[in-house]
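Here is chain A:
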Amino acid sequence: MKYLAALCLLFSAAAANAARVVSLMPSYTEIIFALGAGKDLVGVSNFCDYPPEAAKIQKTGDYLRPNVEKIYSLKPDLVFAGDWASGTTAGQLSRLGVKVALLPEEKSVADIYRTIRLIAARLDRREEGEKLVKKLKASLPPPPEGKPVRVYIEADSGGWTAGGDSFLSDAVAKAGGANVFGKEKRGYFQADWEDVLLMDPQAVILLSGTKKDFVSRPMAKDMAAVRSGLIITGLDRDAFSRPGPRLFGEIKKLSGLLHAEK
Partner candidate 1 sequence: MPVLRASGLSFSYGERPLFSELSFELRPGDFMCVLGPNGSGKSTLLKLLTGYIRAASGSVRLGGEEVSALGPGRLARLAAYVASESSVPYDFSVMETVLLGRTARTGLWRGYSEGDGRAAALALRETGIAALAARSINTLSSGERQLAFIAQALAQETRLLLLDEPTSHLDLRFKAEIMALLSRLAARGLAVAAVLHEPGVARLGCTRALTAGAGGKWTFGPAAELLRPERLAGVYGVPPDSPLLA
Partner candidate 2 sequence: MRKNRFWFIPAALAAAFLFSLAAGPAGFSPEIIWGLRLPRTLAALVVGAGLGLAGALFQGVLKNPLADPYIMGTSAGATAAAVLCFLAGVPRTSPLFFLAVFTGAFGATFLAYWLARLTGRLSDAALVLAGVAVSAFLTALVMLSLSVARERALSLFYFVLGGLYAPRSGVLAASALLAALSGAAALARWRALDAMALGEESAYHLGIDPRRERLFFFVLGCASTSAAVALGGTIGFVGLMTPHIVRLLSGPSSRTLVPASALGGAALLCAADAAGRTLFSPSEVPAGVVMALAGAPFFMWLLWKSSRGRA
């Protein structure tokens, strides 16, 4: 009886061209939903909270050390994991016979297209993938004229910022800004406050913390961004910090904010 049920399930699944998929990254989850394959997801990381439907999917722990056993128990056909974070997990899953797609870290906006295409290919949704990439590309604001605005991105309190090896830096460039730490060939690092002052950014993107706190930091009032009042706190933190489809909307929003006065 059990086998029969399993068999039926198998056929119905095959008929609907559906697979059982687990995503260990919030950005992958968002991409999978954008590709229209959200219903295939049987497991997502604890941090996957968008779109709202993702909240109803079974959780598999954090993405750095996911619960391998939980993933296995969901009997997935395919697990999407980031190769920078989940190498050990992928090894364990493979040994248990679970197929894992390890995707490279996104270091530019173009890398996000690559991730979308990779995921789409594995889900047999190449067409949807191309469509999504095209749509996202089209949604980018036109390349800005003139000199880009010098931007300091504070991803987290304590001066955590993005270097040139990050999609955030590229996202700022697409919005007509120039990351003041763009020359740092690093991903994410803690910048010294003195260095930030020295760079004298014309705009600041705060993903956490308030404008008031920022302005009251030592010597902050001499900074160009503070004088002109361009302290941006209105970006959606999750949307902007995940290399997924929602980033493009934020880029557009950012572009508008950076060039409002011009």
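Here, contacts are C-beta pairs under 8 Å (C-beta built on N, C-alpha and C of every residue); 3 or more make two chains touch, one makes a residue touch a chain; residues count from 1.
Quick note on selection: all candidates are chains of the complex that A comes from, given by their letters.
Computed from a predicted structure; not experimentally measured.
Trainee: Thinking of the complex as a whole, which of 1 or 2 is in touch with chain A?
Mentor: Only one option touches chain A, namely 2.
Trainee: Taking the touch rule as given, give the residues of chain A at its contact with candidate 2 in the complex, in rising order.
Mentor: 46, 58-62, 64-70, 72-73, 84-85, 87-89, 91-92, 95-97, 186-187, 189
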